[in-house]
Every structure is written in C-alpha cells, then in structure tokens.
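Each chain you see keeps its place in the complex, though not every chain is here.
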C-alpha cells in the first residue's frame, strides 16, 4: 500500500464525513428559523416583507457554515494539496 | 489487496454514509417547517399564499444541504478522482 493510496482513502472518507456531519446543524437551524418565520407571518401578516427579508439574510449566514464544509470537502477531492501527482 | 480495491471499498462505504447521514437533518428540518406551515395556515387562512410561497423557497434552501451530500456521494460512485482507470 503506497503513500498515495493511503492519502486517497483518508481524503475520500474525510470528504464524505465532512459534508455529511457539517450539513446536520445548518439544516436543523434553517428548519427552525423557517418554521418560526412562518409562525411570525401568520401572527403579523403586515410585516411579511420585513420577516421574509430578515429570514433570507439570516439563512444565508447559517448556510455559510455548510459552505465551509463543502469547500473543504471539494478541496480534499479535487485539489488535494498532499497528493503527489 | 491492490490499491484500487481499497479505494473502491472506501468509496462505497463513504458514499452510503454520506447520503444517509446527510439526509437526517434536512428531513427533520423540513418536517418541522412543514408542520409549522400547516399550523400557520390553520391559524391565518387568508395568508395561505404567502405562507406556502415562503415555505417552498425555504424548503429548497434546506434541501440544498442534502443536495451537497448527494453530489459528493455521486462523485464518489461515478466520477471518483482517485481511481486509476
């Protein structure tokens, strides 16, 4: 088992775990915020615009942590700095 | 056990775990948002359109984290960059 194989295996497993574990919390957090937004709209329909705007800006911020994980995952798969070519 | 076999095994296990773990949180989050949406419609039927529209845009955003996992899973199965052909 040469060196590149070992690094490849570690990269594959890590890439998969990174994006799968890293998508747990953003999805839960976004689902919670989305649920609260719908409840807020039902409670105060006149403020639907403000609520929706705040919601989507906030969702983008929560999504950013998932993006960090996706970036690391893609780096490991396609631009692995440790892999000697 | 040659190098390709080891990478194949790691890819198979990782692909399965990535999509299965990665689908936990989106499904829970979407279920929560969906439940709240139904509650909001029952509470404020006149705003059903606004609520439904916000719901589906939000669900798409939550779904995106599941898509990240599905993409990584498909890459590992069908376009594995580490597999020497």
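Which chain is which? They are A and B, in the order written, and residues in each are numbered from 1.
In the analysis below, a residue touches a chain if its C-beta (ideal position, glycine included) is under 8 Å from a C-beta of that chain, and two chains touch if they have at least 3 such contacts.
These numbers come from a predicted model, not from an experiment.
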**OP:** Of the identical chains, 2 are shown; go ahead and state how many the full complex includes.
**Re:** 14
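To be clear about the criterion, only the chains that are shown with their structure count from here on.
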Original post:
On Cα atoms, by how many degrees is chain A rotated relative to chain B, nearest 5?
Top reply: 25
Original post:
Taking each chain's centre as the mean position of its Cα atoms, how many Å separate chain A from chain B?
Top reply: 10
Original post:
If you look only at chain B, which of its residues touch chain A in the complex?
Top reply: 3, 6-7, 10-11, 13-15, 17-19, 21-22, 24-26, 28-33, 35-37, 39-41, 43-44, 46-47, 50-51, 54-55, 57-59, 61-62, 64-66, 68-69, 72-73, 75-76, 80-82
Subject >> Of all residues in chain A, those that touch chain B in their complex >> reply: 1-2, 4-5, 8-9, 11-13, 15-17, 19-21, 23-32, 34-39, 41-43, 45, 48, 52, 55-56, 59, 63, 66, 70, 73, 77-78
